[in-house]
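Removed from the display is one protein chain of the complex; every other protein chain stays in position.
Chains: A and B, in written order; residue numbering restarts at 1 for each.
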Amino acid sequence: MTELLIIFVGALLVNNVVLARFLGICPFLGVSKKVETALGMGMAVIFVMTVASVVSWYVQYFILNRFGLEYLQTIAFILVIAALVQMVEMVIQKVSPVLYQSLGIFLPLITTNCAVLGIAVLSIQKEYGFLETVIFSLGSAGGFTLAMVLFAGLRERVDLGPVPASFRGTAIALVTGGLLSLAFMGFAGLVKG
Amino acid sequence: MKSSAFSGGVHPQDFKQFTASLAVESCPLPEELVLPLVMHIGAPATPCVEVGSRVKKGQLIAAPKGFVSAGVHASTSGEIRAIEPRMHVNGSRMQAMVLVPDGEDAWADGLEGAGPNELTGDDIRDRIRAAGIVGLGGAAFPTAVKLSPPEAKRINTLIINGVECEPFLTADHRLMLEEGERVLDGIEILRCLLGVDRAILGIEDNKPDAIAHMDKLCRKSVVEVKALPVRYPQGAEKQLIFAACGRTVPSGGLPMDVGVVVQNVGTAAAVSDAIRKGRPLVERICTVSGPGLVRPANLRIPIGAPLSHLVKVCGGLRGRTTKILAGGPMMGMAQAGLEASATKGTSGLLIFDETAAQLRPEGPCIRCGRCVSACPMRISPTTIAAYSRLDMIDAAEQNNAMDCIECGCCSYICPAGLPLVQSLRYARGAIAARRRRV
Partner (left out) sequence: MLSAILTLGLMGLLAAVALGLAARKFAVETDPRELALVEVMPGANCGACGYPGCGGFAKALLEGKAMASDCSPGGKEVAERVAHILGVEAVAPEPEVAVVLCQGDNQKARVKYLYQGLRDCVAAQALAQGPKECPGGCLGLGTCARVCPFGAIEMTAEGLAVISRRKCTGCRKCVGACPRKVIAMTPLHAEVHVLCNSHDKGAAVRKYCDIGCIACHICAKTSPGAYRIDNFLARVDYEARQSPLEAVPKCPTRCIRDFTQGYPEGSRFAPPVVPLHAKDAAPSP
């Protein structure tokens, strides 16, 4: 039980996917202009990351390892992730067209999101069991959502002020992201490894 | 007798020493009186006399239009010279009736008073409406409408506003000192009209003589005099209700939602005149003051007196005039000149010279948060102003911009000199326009 909690908190805060591992920067910068959109994206990523990690785990241990096809790991995982993202896209387009419009190009880009692939591969590398994989990917996805929503809130506030012309837009966003990353470094040492 | 004050607010110097001890003087009639058709909140009045007709003092010259409206009465006897657009204290040219006095100041016939006990509640309301009485504290809301709350709202407390928290203004102060009986009579009429047992008269601490005087007068009545700590805007409706009886008016709500009706002392005195003497609202006390004036005074002015005339009566301008305010320095309307004339709600005319009022350089917002601490309505002026500047009206509405009472505390306290009230007014105007369209 404690082990699982450590894995969860570690993935959520200490080794935050975006702010400590620096994976998934593309949607982090692209979808964080408004808090609502960031939250929507975060929900989509939680779903994709968790299901993809679990399915990939099964694929690794019951197909690839069984037939000695470990070298196909990257391609197989991408196949799983791509299919899942397509599914999520279709559902979102039907259920919430507004969210679909606001996410725009970033929804299919979850496929190429290194964070999703990264977490799937990391679960295998760390030789986690099934339950541990679930907790690990939930924690990582939660951390991703947390970082995005915090960042979106910061960006909304920063844009209200008189940002110098040369810093407006992406520049000040990157500076803010760096500062947020520094803040999260404060969690280092909370959980070992 | 002290009670808890509201959160926020500011402490400007009160500058009342210029006129606090000066007895109210009568103001000589000017060469012409300009009476705008809208001196109140609500629909403009419709003229009911022709150009060229002779009218008597107190005669109805424009009738109210609809329920939320008030009529206009001739402030003196004379001739209606014209009905044309004239400069209003709000800065735009609006339709007004120009009355040239004949010097006789003769009251109209048939203005009969009655003892309030002889009249029914509806009679009293009709007379108040017929007298064209509006809130004399400055908001100018038609009094008869305020005294007709819907059945569902049960009123149990009447609060009378003798606070006069604006710096420089001493009109209500002098009214209470010199005509306290009239004020008390009006309070009693209102109290019986509303059928309430509890009436509270709130007066700010910086008027100890008025507090003592009214306290003595009210000893034989159920009216309770409450001395309130000095803080601007103690005289604002919602803040006064909280300080006087501890009730909080909900966001977007009105005093009647907490069972309260608030009236100004001047309005109470006008109600007394309307019932006892049958006289409509034709005059009011106005404090003409400021360092840019030769001789500050409290004047009893006829409604419609040109601001230039008031300045002349007070000895004229002194030094280089840089700012003219109709009302108090916190919420008064800046004037581009002395072209406009006093309306029912003009409680003061302030003239400032270059030593007292200068252009203030504007700096950037440093998020110091002083405006948030100072706001008596507990909203965040800096956030709403930022949204207002970026035209993000939805976000401004979500941040409760409509709760703003435009008291001016935020602009006053801002160290960068930012025009916060202007940004808030812009946002509120945009939200109101949007609501009207839907």
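We take it that a residue touches a chain if its C-beta (ideal position, glycine included) is under 8 Å from a C-beta of that chain, and two chains touch if they have at least 3 such contacts.
Given the structure is predicted, the values throughout are model-derived calculations rather than measurements.
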{"item": "Which residue of A:I6, A:L72 or A:V158 touches the chain not shown here", "value": "A:L72"}
{"item": "Sites on subunit B contacted by the missing partner chain, in the whole complex", "value": "91-92, 334-337, 359-360, 362, 389, 419, 422-423, 425-426, 429"}
{"item": "For subunit A, the residues touching the chain missing from this view", "value": "59, 63-64, 67-69, 72, 75-76, 79-80, 82-83, 86-87, 90-91, 93-94, 97"}
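Here is the rule we go by: only the chains that are shown with their structure count from here on.
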{"item": "Length of the line joining the C-alpha centres of subunit A and subunit B, rounded to whole Å", "value": "59"}
{"item": "Complex contacts: residues of subunit A adjacent to subunit B", "value": "160-162"}
{"item": "Interfacial residue positions of subunit B with respect to subunit A in the complex", "value": "364-365, 367, 383, 386-387, 390"}
